[in-house]
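Contents: one structure, followed by commentary.
The block that comes next holds chain A.
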Amino acid sequence: MLQYLIILLDNRSVSYCHYRPHPLSFPSPMGEGVLIPLEVLKAGIVFAMKENLNIQFVYPEEALPVEYTEVIESIDHTKIKPMAQAEEADVLVLTEWQTTDVESVQNATCIISASRQELKANIERVKSLLNKVARLNIVLTDIEAFRDEEIGGYQTLLETLSDALIEVFKTGRMVQLNLLTDRLLLTQMNNCGAGDTTVTLAPNGKFYLCPAFYYDDPSQNAGSLADGLNIKNRQLLRLNHAPICRHCDAYQCKRCIWLNSYLTLDANTPSHQQCVIAHIERNASRDLLAKMEAKGLHMSNTHEIPEINYLDPFNNYQQWK
Partner candidate 1 sequence: MKEMIKENTILWKDGTSKSITFIVTKDCQLACKYCYLVGKNTQERMSWEEAKEAIDYILGHEEEFQEESVIWDFIGGEPFLEIDLIDKICDYLKTEMYRRNHHWFNSYRFSFSTNGINYHTEKVQRFIEKNHNHLSIGITIDGTQRKHDLNRIWKTPGMEEGIQPKPEEEQGSYKDVVRNIPLWLEQFPGAGTKVTISSADIPYIKESVLHLYSLGIKEVNINCVFEAVWHEGDDRLFEQQLTELADAIIDGRLYEEYACSFFQEHIGKPMDHEHDNQNWCGAGMMLAVDAAGMFYPCTRFAQYSLRSKPAWIIGNVHDGIDKNKLRPFLTLDRCTQSIEECINCEVASGCAWCQGENYDAADTHTVYQRATAICKMHKARVRANNYYWNKLFRKLELQDYEEQKRKSNHKTCDL
Partner candidate 2 sequence: MEIRKTVGKVTPEERTEIQTLFERKNGLMELAKIINADNTELYEKLVKDMGETSTKFQAWWDAMAKKYQWESVEGGNWEINFETCDISLVVK
């Protein structure tokens, strides 16, 4: 059931997930006007109201004209903003590592997109962030390039982050880090829900399963405000139609259907890379929980995570079938 409408306020709205926006890589249907037309914005809001959807506005770096602000404020919503527009942000997207030091991250929910290499190079900044933010979402941008030889490296990286979390927890601040603490709190899959619980409205007035599909190829839309929402094969975006994922307990995995479509060519099937990365995180969460227990640190509503002997559930598929 749809619950959220993501509205990209601009062709250059900040990326808060795996994809990279390519504002100049395709001609804007509105010519030079990269901002969402006001009429489209209004119609999008009305659509959300009629469908009982929560709106998440995704902002660009540039400030919006005042008339836009008025329309946006006419409805309850969440603001996903880049650092340049940090004021009143519900979710702050850190676009440069330097911005991690600014005051506005204090007790904020922040997102940082980075490759594993970038994360490793900036690990001190990440540690510093963990001491300030309420929640940090790290989005890996190089999942597709992950190779099995790098499993150990990623495990080590997560171990470093896990140790950093322990240090923060010791101060009494129970900061959340998506890669390590989400799995502690979840008892079922918490995927991104693109096309299932969430749909995206782009500045061209068309719907997309998520922003990545829009930036990847604007022709792959899922209907429009004018013609209505049209998500084809929607059942295949749901967990119960994902043969590998419906058995999986890496609950924190975003199960990115855009990456699926790109790497396995089928939206309901995750790649080996996505599965292995999610399971390394799952197992690192398990280790974190053990460390917390050993040190007498408690986070409410955590759950035991059983030990498993695989990193890619595809390898167990024949048993689950």
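By our rule, a residue touches a chain if its C-beta (ideal position, glycine included) is under 8 Å from a C-beta of that chain, and two chains touch if they have at least 3 such contacts; residues count from 1.
Basis for inclusion: all candidates are chains of the complex that A comes from, given by their letters.
None of the values given here were measured: they were computed from a predicted structure.
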Of the numbered candidates 1 or 2, which one touches chain A within this complex? 1
Candidate 1 partner, complex, touching residues on chain A are 232-233, 236, 241, 243-244, 261, 263-273, 314, 317, 321
